[in-house]
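What follows is a structure written as structure tokens; I'll ask about it next.
Here the complex is missing one protein chain, while the rest keep their positions.
Chain lettering (A, B and C) follows the sequence in which the chains are written, and residue indices restart at 1 in each chain.
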Amino acid sequence: MRLKLGMVGGGEGAFIGGVHRIASRLDDRYELVAGALSSDASRAISSARALGIADERAYTDFEEMARAERARPDGIDVVAIVTPNYMHFPVARAFLEAGIHVICDKPVTTSLDDALALKELVKTSGAYFALTHNYTGYPMVRQARDLVHQGKVGKIRVVQAEYVQDWLADKAEDTDNKQARWRTDPKQSGPAGCLGDIGTHAFNLAQFIAGSRATEVAADLTTFVPGRRLDDNVHVMLRFDDGARGMLWSSQVAPGNENALSVRIYGDKGGLEWHQETPNELWFTPLGEPTQRLTRGGPGSTETANRGTRIPPGHPEGYLEGFATLYSNIADAIQARQGGNTPEAALVPGIDDGIEGMRWVEAVIRSSENNSAWEKLQS
Amino acid sequence: MRLKLGMVGGGEGAFIGGVHRIASRLDDRYELVAGALSSDASRAISSARALGIADERAYTDFEEMARAERARPDGIDVVAIVTPNYMHFPVARAFLEAGIHVICDKPVTTSLDDALALKELVKTSGAYFALTHNYTGYPMVRQARDLVHQGKVGKIRVVQAEYVQDWLADKAEDTDNKQARWRTDPKQSGPAGCLGDIGTHAFNLAQFIAGSRATEVAADLTTFVPGRRLDDNVHVMLRFDDGARGMLWSSQVAPGNENALSVRIYGDKGGLEWHQETPNELWFTPLGEPTQRLTRGGPGSTETANRGTRIPPGHPEGYLEGFATLYSNIADAIQARQGGNTPEAALVPGIDDGIEGMRWVEAVIRSSENNSAWEKLQS
Amino acid sequence: MRLKLGMVGGGEGAFIGGVHRIASRLDDRYELVAGALSSDASRAISSARALGIADERAYTDFEEMARAERARPDGIDVVAIVTPNYMHFPVARAFLEAGIHVICDKPVTTSLDDALALKELVKTSGAYFALTHNYTGYPMVRQARDLVHQGKVGKIRVVQAEYVQDWLADKAEDTDNKQARWRTDPKQSGPAGCLGDIGTHAFNLAQFIAGSRATEVAADLTTFVPGRRLDDNVHVMLRFDDGARGMLWSSQVAPGNENALSVRIYGDKGGLEWHQETPNELWFTPLGEPTQRLTRGGPGSTETANRGTRIPPGHPEGYLEGFATLYSNIADAIQARQGGNTPEAALVPGIDDGIEGMRWVEAVIRSSENNSAWEKLQS
Partner (left out) sequence: MRLKLGMVGGGEGAFIGGVHRIASRLDDRYELVAGALSSDASRAISSARALGIADERAYTDFEEMARAERARPDGIDVVAIVTPNYMHFPVARAFLEAGIHVICDKPVTTSLDDALALKELVKTSGAYFALTHNYTGYPMVRQARDLVHQGKVGKIRVVQAEYVQDWLADKAEDTDNKQARWRTDPKQSGPAGCLGDIGTHAFNLAQFIAGSRATEVAADLTTFVPGRRLDDNVHVMLRFDDGARGMLWSSQVAPGNENALSVRIYGDKGGLEWHQETPNELWFTPLGEPTQRLTRGGPGSTETANRGTRIPPGHPEGYLEGFATLYSNIADAIQARQGGNTPEAALVPGIDDGIEGMRWVEAVIRSSENNSAWEKLQS
């Protein structure tokens, strides 16, 4: 049985909306039946038609959509929120209040306060809330996490995370680049630029794999492109609850980097290295032994990794498949509420991850404003 | 409007059937509504139900399916044939005779004679026939072809193609590995083992990119695993119509190779290198200039490559996306028959590519039987 | 005419002494004729004999050696100092005072004060002083520097440097590992462990290539191996005089890293990336163009890079060749003092680089002691 899916945002010209739709379709677990794809009425309707959504379920107002869908006997089970950041909170609230499950793009909100408020709403609504830190859906990321949990790297000492791009090296927000425009606009993006857009992914992924929780940060945020209104480069030192130390570098102005997200973790027994642009391999170095190239579905794969893989080793799966795995895990989790069992439910990022991300964003900003003094994540 | 898709083969336990289904779904161009998924009645019905196919359209006999679907007002537009090789021809014939478009997995048949006969059937049926040499769907493969066509490598001198795996290094056909069993069984696979299973892909891909046509081959086929009934290693020297020379190595017994398909092409002005396991990059070396790493959607992308890409550079697309691009191109081509225009129609492998592949398979076998004497592809 | 070379340190069981000897020999510019290879008399003589040094020039006391060699008509032209760090200063002083040129391993001293004092000694002695930051001798490092100078990366924004090893992940200083013993001993190494041993190389190299000068640092030094007396992990954020920002990570406890020195530099026009373990290639990305793989001696090589290369592209040169290039540049520089000209003299690290390195080491230590507050390099 496919879940009935609605979408808010993601009309023509958007990027992440299309990704969510493919991800929902890939394993055939969802059917897109309703949408408030644009606040512009004519674009809302034309976008909906292009996606096979019936006119009567092509909304221009997300609150109306929440009410109407709740009222329908065949109303949506779950809504995907793929708007600019500042809309995440109000949209999520509307659907949670309507008792509809929510799949929300990251960052969860534009402030920690909103994230905390959202947690209350999730609790009272009883609905399911998932946050698409999609990079956690890659099989080799999950295998890396498994290896850490199995003690293969030992006690963690160092965590190095990076998420580096180059598409904002020039002032792309002055062109007709829609993505650049809203992502550098504090009104739409919130107080964090590169930090919120991709730095949050790197932070989430590092913690996801390492298991450690960052307790404090010393940060130096920079805006390199003249006239830009938000940071485009992020340098952070990290301290973790288990004594590990780390660094995180995120940038959108580093030429030659397309989407260079990577995590390296070193413990007293071994090391791990994963790069998003070559996602089907994971480098594992047990101390004093040769480095191993682990592959998706290859020798040594863990159960968790195998459950997130569709095709044999050597047949590369990519970004969309990792995203789709998250969507399928979410479908499992939602359906498991009517009984059933889903081992990956615990892996799906939720509201607590969102809160942790916002604590991190705000601590980084505070530290940077305070000339890089160490700031605690728990305010 | 989505095309109505039927499928023959691809029941539980199959590999490539699932791939075709994901490929058809990814861009939302098809709807799977009928299938003869297994010749075993109970598996046919249970597989169909798992895929959401109505019981009345879950057939056990492909001929019955062709007749019944033809007769239905809502009958399928196109059938995907994902059976073992020996069934490709009879199934394709049945659907072509019913006037239904055909998407057929490779190799097109198990003999050149059958392939030639199939061409006649395609011609008389007026139906569309596509052959899923899916590796041609990768954007960087198409960009490589474009660069050759633009003269960037100059006159081609050398073509080196490889397709190497290791999953048959042991006698997997003696286990319950269903894939190994039929692929090493001459009755189901035809006279070619590794040669037909993956060698044909490498050959097709080399010609697809280079544009050159092989005219003769000198080959040495080997069966390394004791007791195996078909070749598991293929060594071929090639001569092309434009004076180029080449080599092709294909193996299923080379430990450490998961799905190592690669093509390297060298002309008097430059060189190109592409590896399937890292499909989002293409190495281009203009003679006397630094080697360039071209990326999917990155600087220098060609139109053809861009039309086959869904997400930004650095967000890896993989095997399923390339396969899906072929499916979407096929949908375009079928729909263009009612008018319309589709620039990639010419890129979709069809019956002539199938015939060329079978000419090649048979010439390789003849050469190997004749102690590697050069054999012409045109018999 | 070969220069007459003496050596202090580098007896049996040492590492870097052998490297200096090979480096001096490779281009046939030096002849090793004297040494105080060990303070242990019998090891001093046996080491000297093994190297073909006459017994009468096998010293056990470096001060005696300086006096005696100065007095000989055929006395050494230049001495190589390859002792543990704490001996660099007294040995250099002795030979400078004897008017003998000095080639000193890094770090130049164990304190900034000593480094400043040494500068005075260099000045008054009139002798030549070179510091073997040998990684600057790699052709592609020099080419990277050239590209920066030519404006190919534009105004520099971000500098990321790393120097990571794993050989001290366990408590190797408790074994008979002589290298581990002295490098983790504050009496022999000075106040900096990993920081002084390899962090200084990364810092030097980053500035060498970028041209920018670091003005302040925020650092977090850690000792992960229990009982170790010096830092084994270094995390530093950097600010540069031209507005660039950066990070430096150096560690000796990261499993899987053998000698992973790397520098990445990003400006508003392009990016550069170089890794010491694959030293014959340099990645250059002009913004908006494909990434180029530049190779030693390959298309686009600069004059400086070409002068530091001995064999054709594709024939890898390594660590010893880079070191030898530095030695040959030093020979050129020394011989140029009698007239002549040497374009690479300006590239040889000297006392000012040593001072800069010590300023950096001390600022990092201060910052780390001050809970990572920003500390200026100019005290």
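Here is the rule we go by: contacts are C-beta pairs under 8 Å (C-beta built on N, C-alpha and C of every residue); 3 or more make two chains touch, one makes a residue touch a chain.
This structure is a prediction, so every number in the text was calculated from the model and none was measured.
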| item | value |
| --- | --- |
| Left-out chain, listing which of the shown chains it touches | A, B, C |
| Among B:2, B:43, B:235 or B:307, residue touching the chain not depicted | B:235 |
| Candidates C:54, C:311 or C:336 - the one touching the absent chain | C:311 |
| Contact with the hidden chain (one of C:319, C:360 or C:374) | C:319 |
| Contact set of subunit B toward the excluded chain (per top definition) | 153, 157-158, 160, 166, 169-170, 218, 220, 222, 224, 233, 235, 237, 239, 245-247, 249, 251, 253-257, 264, 266-271, 273, 283, 285-287, 291, 371-374 |
| Residues of subunit C (touch criterion as defined above) contacting the omitted chain | 2, 15, 18-19, 21-22, 25-28, 51-52, 165, 167, 257-260, 276-280, 295, 298, 310-321 |
| Residue ranges of subunit A at the interface with the undisplayed chain | 284, 288-295, 298-300 |
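Here, only the chains that are shown with their structure count from here on.
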| item | value |
| --- | --- |
| Maximum centroid distance from subunit C, chain identifier (CA atoms) | B |
| Chain centre separation (subunit A, subunit C; CA means) in Å | 43 |
| Inter-chain centre distance, subunit B versus subunit C - centres from mean C-alpha coordinates, in Å | 55 |
| Distance from the mean Cα position of subunit B to that of subunit A, given in whole angstrom | 35 |
| Per-residue overlap in subunit C, given as positions that touch at least 2 other chains | 288, 291 |
